[in-house]
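A single protein chain has been removed from this complex, and every other one stays in its place.
First chain written, first letter: the chains are A, B and C, and each begins at residue 1.
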Amino acid sequence: MQPSKFEYRKASTLDEAVSLGGGEADYLAGGHSLIPAMKLRLSEPSTLVDISGIGDLKGISRDGDTIKIGALTTHSEVASSGVVNDGCAALADAAGMIGDPQVRNRGTIGGNVAHADPASDYPGILVALGATIVTTGRSTAAEDFFTGLFETALGEGEIVTEVQVPATGDGTGAAYSKFFNPASRYAVVGVGAVVTKSGGTCESCRIGVTGASDHAYRATAAEEALSGSDLGDEAIAAAAAKVADGGEMMSDLSASAQYRAHLCSVMASRAISEAASRA
Amino acid sequence: MSLWEKITNFLSSGYTEQAAAVPDAPEAEPETSNDSLSRKENGMSYTISMTVNGTACSGDVEARTLLVDFVRDHLELTGTNVGCDTSQCGSCTIIMDGKSVKSCTTLAVQADGSDVTTIEGLATNGDLHPLQQAFWDEHGLQCGFCTPGMIMAGVGILNENPDPSEETIRHNLEGNICRCTGYQNIVKAIQSAAQSTKGAA
Amino acid sequence: MGNYIGKNEKRVEDPRFIQGKGRYVANLSLPDMAYVAILRSPHAHAKINSINTDAAKAMDGVIDVFVGQDLIDGGVGQMPVIWQLPENKVPVRWPLTPDKVRHVGDSVAAVVAEDAYIARDALDLIKVDYEILPATTGAEATTGDGKPLVHDEIENNISYTWGLGDKDACDKAFEEADHVIEVDIENQRLIPNAMEPRACAAQWTASTEEMTVWTTSQNPHIIRFGLSAVTLPEIPEHKLRVISPDVGGGFGSKIFHYPEEIILPWVAKRVNRPVKWVATRSESFMTDSQGRDHVQHCKMAVTKDGTITGLHVELYADMGAYLSSIAPLIPTVICITLFSGLYKIPGIWGHTTGTLTNTVPVDAYRGAGRPEASFLLERLVDMAAKELGMDPIEFRRKNFIPKDEFPYQTPVAFLYDSGDYHAMMDKAEENAGYAEMRKNQEDARKEGRLVGIGVCGAVEASGYGPAATVGALGFYGGMWEHGAIRVHPTGRVTAFTGSHSHGQGHETTFAQIIADKLGIDVADVDVVHGDTDLVTQGMGTYGSRSAAVGGEALVNAATEIRNKLVELAAHLLEASVDDIVYDDENGKVYVKGVEDKAKTFGELAFAAYSGHSLPEGMDPGLEEAAYYNPGNFTFPCSAHIVQVEVDKDTGETTIQRYVAIEDCGNVINPMIVEGQILGGIVQGIGQALFEHGIYDESGQLVTGSMLDYTMPRADNLPMIESDRTETPSPSNSLGVKGVGEMGTISSTPAVVNAVVDALTDYDVTHIDMPLTSEKIWNIINSNGG
Partner (left out) sequence: MKLEREYCIDQPIDLVWDSILNPDLLAEILPGCKSLTALSDNHYKAEIEIKVGPVKGAYTSELTISDIRPPSGYHFEVRGIGTKGHMSGGGDIALTEKDGLTVLSFCAEGNVSGILARVGQRLIEAAGKKLMDQGFNNFQEKMAEGAYA
């Protein structure tokens, strides 16, 4: 498998990366979304701007209640990070379900969200967590960042620099539940849930869905149904049944639209139950 | 060496050469390392350098050259195999800066300056790595094609967790496909290597 | 009993593999080597109006570009079909198609370039003007009126029909049956996906007019014959060397003669440079011959006491766009002959229609016709047991051929050599703790869990096969095997086998056989295979034939060596030949009753070569070649019991326990045998649960990569509990039976039986494979329970 020819530019600073980008150029971080497409010659960029050497985009830190993850942080670094596991274990869990160990060792969170594959895991959990995608131009809430099939709010030459995730506070639990495509290991459906409990009641919740529709979305109808409930099996099932309402279900070899909708509710039930038990 | 041994050595080496129509990969030539990626005049060739199996080496590649092709074709280390083109099978797994990666999904220019270990670099001073030994002992291979990738994935697994459960091993082999063994003896080999490493520590 | 047979010897081939020194074709590098890339059709069916290669030829680094007509004008022959049935219609097939593409991946042009990257670039510059034609798909559907014809000259897309059995006895059984069990089965298309993609290289030596071809083949001698006799007649057989070095798995898909094996040497001679082609996985998906793909209309006649009296199967087999090398064999001779299974069934009739579609050709894939037979039979048996309210094991036992009736003549040609099916099933039941398993299942069901237990018992014909028999049934060659043993003057041994190892471990097991037969150290034996210049003849490895046929050829050669050594020893020790004892255990030869009057194997070998003192009439040297033509097939069998649980919410199936008993007769290396069984079982599980090569209506292969074609991974499986019974085969001196495919043949129906059992409350009697979670969920969802 041989990609088409392209020009390769390595940026050492963010400014340089921005100035090299735009037009027919693509940014290269870990390359685990782009290189497979290039090998099949489905993708033939004329220039690749390698941003992997930009030191500013690496590392995980915690600033108050916010966990800051540099765009070049690999999935395995997120999955094994003490900061992430302490502050938001559901994100570490989701990162650990992406691809396989080798892919997790190279793929980056910034590259992943910028690519916006509809079956990618991060978008679902990030939308649920109320994460913020920080770019060279601005900060965007995750739920507004993913706009369509491989489409994001990113403008031309704009680079994802950081993902900010609120740490789950007391009384709040989060979880991610995924139905794997048996061949590719992408998410047929992945549901992230964040539940805040007060006494035995669900005070508030956020539910993010990936894999089901052409982009990750917030299942607001389900959130409304769950909020104020007793988080019992019936309440969870009733809310989970509304998770598919938020998006137009995709259909492919691995799951019809109808089955995907069903999986949405199953994965949501599991994620909500787990999140509630962690709250 | 006795005459008998000399004669038999001669016989066996003579035969091996005859049967080995495919030459073994020579050791990579040590070359001077280049500190930074430099773009050559013609605009399509890049000089990269990295440490492969402990030896510094460099080469001129196109930007599009995959790391696996650099290792196989430029360095003539053909132990790393290519089994698919969509990053599913893991046959091309190598260790790059301590982590298992798929060398078919990495550009050679991305590996510039890194420390790479391939299957050829696993044994030390002629002693098999515990995982190599365990794959042999436990019959963890049949046709051998996925084996280098499986062993390197095993190295990655044990780097992360020196005492993994069966479930952890099976889960972390999700990036490697074997068509011959049904995985059972591969799992056993990784378990056994973990035990032997623990015993030695 | 010798020192090695029956014992676990670690594999001698492993050190090279675990150190990355495997000698695969893709690793071959020759001075001045050029690279070949092949343009493949994106269409399932299209007329080629024109091909423009000018831009590709003009590209820097491109040496030349060839199209189909170039090869035809250059003297290549049509692709041969070497197993043919009476009156079958064989479609015309060229290595590069000149006029019409008939499946996605059909070969159109070949680029030769300085490196693989340039060759790939050049493919994008070749302009083909295709006139797209409607496509036809579906094993049975393709025969319908008004369907496009894959080949204009083959009406209704039917290549052949073939039937076997006792139709009258079958009809009578159904007339008298108390119960008739019916089911229509789709045994789906599979894609072999050996982990090593196919590869080929060729080197032309103009000065001596010799050609060497390296290819990933399971049978290099057959390829050599095919090339020189049919497809590349410009290279005579004595000037052609075919080498299949280490081959990374085959599973049948590397038996066949492929276009690249013709294109590469033809091109190497034209450009006068060594050339190499290595398939991408994408190319493997659309050019490696595929497996299975039957539509089977089946019914079974059963009496009210649970006796099977008849089986009737009308079968449609999709051959793809062309007949691959031995394709007509698979759904006919090798399939219908196994319709008796482990059972006494008086009335069996099977009939096959081999059809053509605009899909990749179909041929042997692990099991090859036998899994298709065992699947339909073991599904019907399970359905019958259920209808009669009998336990599936009890029902099977009732119909088993008793061990005192062997050799057993089935109504579908085969004479089963030996077997003790009751003992095998007893052991499976015991190892599984079947009664306890059923009790636990009841408990689980009470909790609302969908736990199922599946049973399967199957037999196969392996060790293909007696030359006269396979000849009478349509094979153009013989299926004997060749073996040769060269004892060196030092007493070390090089053995040559026409069998080919692509993972089976012949270098180890054959060395064990020879070491025991000659009474020497196994480390002193080296086994050579896969090179037509080193091994004079061979038929290769497929149909689980290596030990039973290839092993026997080596036994014959070893026997010749022993006979010569005994004669030589008698001469040197001044004793009668009748008084000479050949001590297998200690590798020496002595005079009966006088053990210190002895010669070691090494001393005798040296004496044979020194020639200082030989018996009258004996020539110097010590090497013997032998052939072995089996008198019968061997009939291994197995019994599997598997427990699954279906997730009610998602429809996902989890295999919780897998208990397998295999009987492959005597065992040479238990470790290797178990490895073959485990791998085979998992490949069969792949068919049951995951694998499906899907074509859409336009003939596009929509599972064309590992992103969409699911194969089992490590985390889909439990630890398989594998064990054996041993009923030696009387068909060969080693008492061995084939083992490479038995696991696959049994595991597929076992798993499906288990899932159907798990869904017993949902009014389902059969589910077509693969049992994807969506399919199962649809049953749970629509049948309500």
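As a working rule, contacts are C-beta pairs under 8 Å (C-beta built on N, C-alpha and C of every residue); 3 or more make two chains touch, one makes a residue touch a chain.
This one's a predicted model, so the numbers in the text were calculated from it and none came from an experiment.
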| item | value |
| --- | --- |
| Contact list for the unshown chain, restricted to visible chains | A, C |
| Which residue of A:2, A:33 or A:269 touches the chain not shown here | A:33 |
| Of C:18, C:104 or C:667, the residue in touch with the unshown chain | C:104 |
| Options C:708, C:757 or C:774, residue touching the unrepresented chain | C:708 |
| Hidden partner chain, touching residue among C:139, C:286, C:334 or C:604 | C:286 |
| Residue among C:78, C:698, C:733 or C:760 that touches the chain left out of view | C:698 |
| For chain C, residues in touch with the removed chain | 42-44, 104, 124, 132, 282, 285-286, 696-698, 700-705, 707-708 |
| For chain A, residues in touch with the removed chain | 26, 33-34, 37-38, 40-44, 115-119, 148-150, 181, 184, 186, 214, 248, 250-254 |
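The rule is simple: only the chains that are shown with their structure count from here on.
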| item | value |
| --- | --- |
| Which of A-B and B-C has more C-beta pairs touching across its chains | B-C |
| Distance between chain centroids, defined by C-alpha means - chain A, chain C (Å) | 44 |
| Centre-of-Cα separation between chain B and chain A, whole angstrom | 32 |
| Per-residue overlap in chain B, given as positions that touch at least 2 other chains | 62, 64, 82, 85-86, 88, 174, 176 |
| Multi-chain contact sites of chain C, meaning residues that touch two or more partners | 116-117, 280-282, 706-707, 711 |
| Residues of chain C that touch chain A when the two form their complex | 116-117, 120-121, 124, 280-282, 649-650, 690, 694, 702-703, 706-711, 716, 772, 774, 777-778, 781 |
| Complex contacts: residues of chain B adjacent to chain C | 4, 7-8, 11-12, 15, 18-25, 62, 64-65, 69, 72, 76-86, 88-89, 91, 118-120, 122-123, 128, 132, 135-137, 139, 141-148, 151, 166-167, 169-171, 173-174, 176-187 |
| List of chain A residues in touch with chain C within their complex | 1-2, 4-5, 40-41, 179, 182-184, 253-256, 259, 262-263, 266, 269 |
